[in-house]
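All protein chains but one are shown in place.
Take a look at subunit A:
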Amino acid sequence: MMASSYNAKEEDGHHSGPSSHGGAGAVKSKKPDNTAFKQQRLPAWQPILTAGTVLPAFFVIGLIFIPIGIGLYVTSNNIKEFEIDYTGVDVSSPCFSCAKNYSWDSTTSCTCSVNFTLEQPFESNVFMYYGLSNFYQNHRRYVKSRDDSQLNGDRSALTNPSKECEPYRTSEGQPIAPCGAIANSLFNDTLVLYHVDSNGTKISIPLAKKGIAWWTDKHVKFRNPGGNDNLTIAFQGTNKPVNWRKPVFELDPDDRDNNGFINEDFIVWMRTAALPTFRKLYRIIHKKSSSTPTLASGRYILDITYNYPVLSFDGRKRMILSTISWMGGKNPFLGIAYITVGSICFFLGVVLLIIHHKYDSRNSSADIPN
């Protein structure tokens, strides 16, 4: 405004000349428009927050939240969840030796078996997760260490990955595919589940490995480098991540739709977790028939091919079996929170009612509805 003062003043002086002689034209032009907006008289709704108006809202919130909370809490409690730590920290634990004698270079993989018992049958589909603790997948250096263009099948990015992938960008002079710290640290334990039936025989439980990744990730965001049906050729000129035992095109040699970048285990891993303790979907155990539970109660054996070292950073590995409701896995928090907030609202409603009657009872008749 200040800047334009020069012009304004020139104009000013110019105007004041004629207006002093009583020019009617000048009068007209300066008269402000009498519109509702310019006169700040737009029609408006003028609500005021008073005890009277807020009261019903508090009660309504209370009345809605408490049942929702109870519903959520009950749902959460009905979910069956089983969790077992197989890190092998204790000497007594079966994976102790695997955990202890771990080395990246070993060609033979160490296996161990964990026995456990399910007290209750798991009725609906069961989701099998692996969980890691103290693993900072949300560390900044880690989160950004990927190349989405490469993962999307971009050929130039395949051979020339983003700088963000450093120091997992090249190995032995060749670009790494998939590059970056996330891919490099792909979880590579193999978990196999057996049911031990009453006569002691191990029955392998079929674990579905499809449907564990987001559909959009698998079909849009992740793509193998195109142009060639043969993935081995498509990935030619690239090297495997240093920690991997096999190259990316051998992640699932049996299923072409689950191999390379579109391997679902890989995609699941690539979605970095929000917190240092996290779980990731590993397999799904589909319900076979309506009569028998998916996982009957009884003894089970978890066979682990122990490839993934976590003890070096004081981490833990878990296997989780969980059923799922409409609201996801077991999480009493939401239900409790709803009940708490609902009760607080209800309680505050009562307090406000008292305040309202005591202090502004004058207006009560006008303000309280119904």
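Basically, contacts are C-beta pairs under 8 Å (C-beta built on N, C-alpha and C of every residue); 3 or more make two chains touch, one makes a residue touch a chain; residues count from 1.
Throughout what follows, contacts and distances are computed from a predicted model.
Trainee: Name the omitted chain as UniProt records it, choosing among "Phosphatidylinositol-glycan biosynthesis class S protein", "Phospholipid-transporting ATPase", "Cytochrome c biogenesis protein" or "Putative ubiquitin-conjugating enzyme E2".
Mentor: "Phospholipid-transporting ATPase"
Trainee: Write down which of A:Thr50, A:Ser113 or A:Asn239 is the residue touching the left-out chain.
Mentor: A:Thr50
Trainee: Which residue among A:Asp85, A:Glu123 or A:Asp148 touches the omitted chain?
Mentor: A:Asp148
Trainee: Would you indicate which residue among A:Asn34, A:Ser92, A:Thr108 or A:Thr201 is in contact with the undisplayed chain?
Mentor: A:Asn34
Trainee: Just to verify: which one of A:Gly131, A:Pro175 or A:Gly260 makes contact with the chain not shown?
Mentor: A:Gly131
Trainee: On subunit A, where is the contact patch with the chain that was removed from view?
Mentor: 1-7, 9-10, 12-14, 16-17, 19-20, 26-27, 30-34, 38-51, 53-54, 56-57, 61, 65, 68, 72, 125, 127, 129, 131, 135-149, 152, 162, 164, 166-168, 181, 184-185, 211-214, 216-217, 220-221, 243, 268, 271-281, 284, 309, 312-314, 322, 324-331, 333-334, 337-338, 341, 344-345, 348, 352, 355-356, 359-360, 362-363, 366-367, 369
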